[in-house]
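In this view, the complex is presented without one of its protein chains, the others remaining in place.
When the chains are written out, they are named A and B in that same order, and each has its own residue count from 1.
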Amino acid sequence: MKRLLGIFAVAAVLLTGAAGCAKSDDSIYVLTREKSSGTRGAFVELTGLEGKDENGQKYDNTVDTAEVTGSTNVMLTTVAGDMNAIGYVSLGSLNGTVRAAKVDGVAPHIDTIRDGSYPIARPFHVVTKGELKPAAKAFLEYVLSTEGQGLVIGNGYVSIDAPRALADAAPADLRKQTITVTGSSSVTPLMEKLAEGFMARYAGTGVKVQVSGSDSTMGVTDVLEGRSDIGMASRELKSSETERGAAATFIAKDGIAVIVNRESNVSDLTMEQIKRIYLGELTRWAEVTA
Amino acid sequence: MTAPVKKGRAQGLLQRNNEAVARFVFLAAACVCVLCVALICAYLFATALPALAKIGPLQFLGGVRWDPNRNIFGILPMLVGSVCVTGGAILFGVPVGLLTAVYLAKFAGSRTAGVLRPLVSLMAGLPSIVYGFFGLVVLVPLLRELLGGPGRGKSILTASILLGMMILPTIIGVSESALRAVPGSYHEGALALGASHERSTFFVVLPAAKSGILASIVLGVGRAVGETMAVVMVAGNQARLPGGVLEGVRTMTANIVLEMGYAQDLHREALIATATALFVFILLINLLLARVKRGDRA
Partner (left out) sequence: MKKPDVLSFLLRWLVRAAALVTTVLVLVIAGYVLINGVPQLKPSLFALKYTTSNVSMLPALLNTLMMTGLSLFIAAPLGAFSAIYLVEYAKRGNRLVKVIRLASETLAGIPSIVYGLFGLIFFVTALKWGYSLLAGAFTLAMMVLPVLMRTTEEALLAVPDSYREGSFGLGAGRLRTVFTIVLPAAVPGILAGVILAVGRVAGETAALIYTAGALEELVKSPLDSAATLSVHMYHLAGEGLHVKESYATAVVLMVMVLGINGLSSLAAGKMSKGGKCAS
């Protein structure tokens, strides 16, 4: 029994020691999204993490010790729990569990994104190929109309500049039609609202819009290969995609918030600092705050 | 007189026919799984081999860099990652699982077993995302506070512990039925020779159930190697060789689920080749197991 207690005591001392070491550690824990994410694509492009090789092919210089996650939720939960973490999420997904850092002195907000003073913002696109079927066309009209753009603003995104008034679609085009929309999970929450608005407006026709989220690249591929009518992308299209016949229509603008732990003493970062953190050149928070 | 004889003969014929049909149906059913494997093989290899030829088998399996943008496809880091977390999971999961199975099969009273068994099957039914959440919200912060390290709680160790939990029901379920399948006379014989209940269980019944137990471990390995949704939340997913158990790692499955969505051309083929490597890995383990089993029968 005594021996057992002794072992427990030693273990306890060791663990507190280890915990103490862990606490004094201020190395930056970098989180990034998977490479297919439009959020990552836009983030990397805007912060200058992209490089070009001798063939002019773009690549992503994010440091390879960065955690890669496919989920905004994992990003938020990890940053909310770790003093040392830094990550980025769509402004639409930002919540109170983390703190959004100011970038070059500007806080991310719908107004600062609209006037362009917040530097990390990206477009939401819908992707189509060739002529749309009438029902899908009507849906797109709706998205770009004052009514659809009202939903864009209502859900915390920046609308397009000149929405048109909505002309009623011919009910015959919509009757019992199903429109499939797939792609970027960042756009999905907004697209679901738009789909509901559209279906409510034309409730009598039984038209249906089915939205399912994966990621931007999947959305483009789905449209190109005929698996869905409309794709969603939260980045610009690549030349390889436009060459295959994909066309993008701009529907809204979204900011990307750089997030840190709420207890962190960092609240303001410059683009240069963000870049150097993600390149792996700055590895300790002391170097950032100094 | 003749009628009943005829009837009997007809019935016999019918019966023989039925037997033949039944035999054929059962055989066909048994061949379905061979067909499944053949289909999967055909599809995987048809895509993977050309890619492997383009990349170069050595560069693919032995390369330590994975950088699809520059067409560098080395899966060694992911290979190491999968082996590490699977090994860790076995290390945590098998002892606990096997001993629990022994408890359920030979020690628990019917009431305790009646409580514990549903709990174990509940564990089997929880989706891996729930385990992932649990890992992310409970295990990761715990290990971060206790041990720290470069992975800040997202590490090989965390993934191993979580996977160890996840394979428990598989290990327990299959081992327990293997233990129960050992004839009671083995146990009784050992008792009659003066062994205690514990000794007879561990030194007579357990060895007799070896093949079932090994099967449970193989199933456990399969589950751990193939787990995706939970691992991807707690392992960090860095595509580089890990330096220690407290560092993050990317498994082959995580590599596929993170990148499959956008991969095109050679990159997509390289990911399918990753899946193929995973598949071959499983095949090798099974062959090894088959050899081990044959070894002991001889």
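Here is the rule we go by: a residue touches a chain if its C-beta (ideal position, glycine included) is under 8 Å from a C-beta of that chain, and two chains touch if they have at least 3 such contacts.
As the structure is a computational prediction, the values presented were derived from the model and not from experiment.
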From B:Leu91, B:Leu126 or B:Leu193, residue that would touch the chain that is not displayed: B:Leu126
Residue ranges of subunit B at the interface with the undisplayed chain: 15, 18-19, 22-23, 25-27, 29-34, 36-37, 39-40, 43-44, 95-100, 102-104, 107-108, 116, 118-131, 133-134, 137-138, 165, 168-170, 172-174, 177-178, 180-181, 196-199, 201-202, 212, 215, 218-219, 221-222, 225-229, 253, 256-257, 260, 272, 275, 278-279, 282-283, 285-287, 289-290
On subunit A, residues whose C-beta touches the chain left out of the figure: 71-73, 75-77, 89-90, 92-93, 95, 185-186, 188-189, 192-193, 196, 210, 212-214, 227
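The working rule: only the chains that are shown with their structure count from here on.
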Approximate Å spacing (C-alpha centroids) for the pair subunit A, subunit B: 35
In the complex with subunit B, residue positions of subunit A that touch it: 15, 18-19, 21-23, 25, 27, 29, 34-36, 53, 57-60, 64-71, 74, 77-78, 81-82, 84-85, 214-218, 221, 240
Subunit B residues within the subunit A interface of the complex: 67-70, 136-137, 140-141, 144-150, 152-154, 232-233, 236-240, 248, 250, 257-259, 261-264
